[in-house]
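All protein chains but one are shown in place.
Right after this comes chain A.
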Amino acid sequence: MKDVRIAGVGLTKFGNLPDRTGRDLFAEAALAAREDAGVSRDDYERIYYGNFMGELAEQQGHQGPVMAEAAGLECPATRFEQACASAGVAFRQAVQTIRSGGADVVLAGGMERMNNLGTAKVTQSLAIAADELFEVRAGVTFPGAYALMARAYFNEFGGDTEDLAHIAVKNHANAMPNEYAQFHREITLDDAMESAVVADPLRLYDACPITDGASAIVLVSDDYAEEHGLDAPVTVTGTGQGGDKAALQDRKYLARTPAATKAADEAYADAGISPDDVDVAEVHDCFTIAEVLALESLGLYEHGEGIGAAARGETTRDGDLPVNLSGGLKAKGHPVGATGTAQLVEMTKLLRGDHANSDAVSDAQIGITHNAGGTVSSAVVHVLEVMD
């Protein structure tokens, strides 16, 4: 099996960019990743691309070829749709393709254009990640689904909306120096706790924003990196994916996300690490409660203990285990189909030392990313390590 290295990464600025086409967003991220990698154009063998709602936002299906053109590449391009985990599964496919010898150079990435639809249509569009017959028709919105999980969590384990507000405050603070983040605005606990209710008990500041943006990563085999003298210090040592029932009502647990546990267990075993070895994490905090569920399902906290992690300062920038130093989905933004590889871009830069927040984790060797689809009916986890 071939080792997989990250040769280059690229992002657009995340934000409210309703007038920019999806192809232009992806082009910007892909060209940035290509420049960072310094790989010859002719050597690209595959593009694996994540996108969730392109049919609804741009009436554009069959986006693989469109995005290959945008990236300036002539190689087969395949789109992956797994709701908010679309780019995470695209990246996983790239890792598996290179490991199996199917290719030496793959561009993985994702794009989502959302703001051109307006809030109401975005709300409707995001809901298609839920079960149409049994959830969407019963009034379940995306925030509503996480609100159902948050209330179940409070009931089973305790904790309250103030604990969640600490997560929002932390992630907004982390986004401040991140030039790619949607928000550069520190918030207070009061700001979070007094914001408008979206779906009780979740408020506006518990939710990620609606974001346009793209991300891209050039993955290469270890052999290719050596042959071409590439500077690619970050290796993908673990990959894992898990699934669960589509609808919350069919799950055994309403306040746990076992799909993420399955993904993490597989990724940790693949990398030969345990949760104790993790130095830094980027997790899928589409809502504040989602960060709690992630920390616990990833084995970083016992069930019931993750809710207070931000309030206790353990997952803040100066804590023992910084979580979402990028600002997370909460403050960096969540262009749905781009998020999985965006997390991996941020983690790569944190480990390489060229992220705005790298100084918070200057000794970090091992980072993990956790990307979830729907109410974590899909989950993808990756382990990245800096090679000496």
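Following the convention adopted for this analysis, a residue touches a chain if its C-beta (ideal position, glycine included) is under 8 Å from a C-beta of that chain, and two chains touch if they have at least 3 such contacts; residues count from 1.
The definition used in the following text is that contacts and distances are computed from a predicted model.
UniProt lists the omitted chain of the complex under the protein name "Nucleic acid-binding protein" (options: "Nucleic acid-binding protein", "glycerol-3-phosphate dehydrogenase", "CRISPR system Cms protein Csm4" or "Transcriptional regulator"). For the options A:Ala152, A:Leu321 or A:Val386, the residue in contact with the chain missing from this view is A:Ala152.
The chain that is not drawn here is touched, among residues A:Leu56, A:Val136, A:Ala173 or A:Val386, by A:Val136. For the options A:Lys2, A:Arg20, A:Arg99 or A:Lys121, the residue in contact with the chain missing from this view is A:Lys121. Within the complete assembly, residues 119-121, 123-124, 127, 133-141, 143-144, 147-149, 151-152, 155, 196-202, 245, 247-250, 254 of chain A touch the chain that is not shown.
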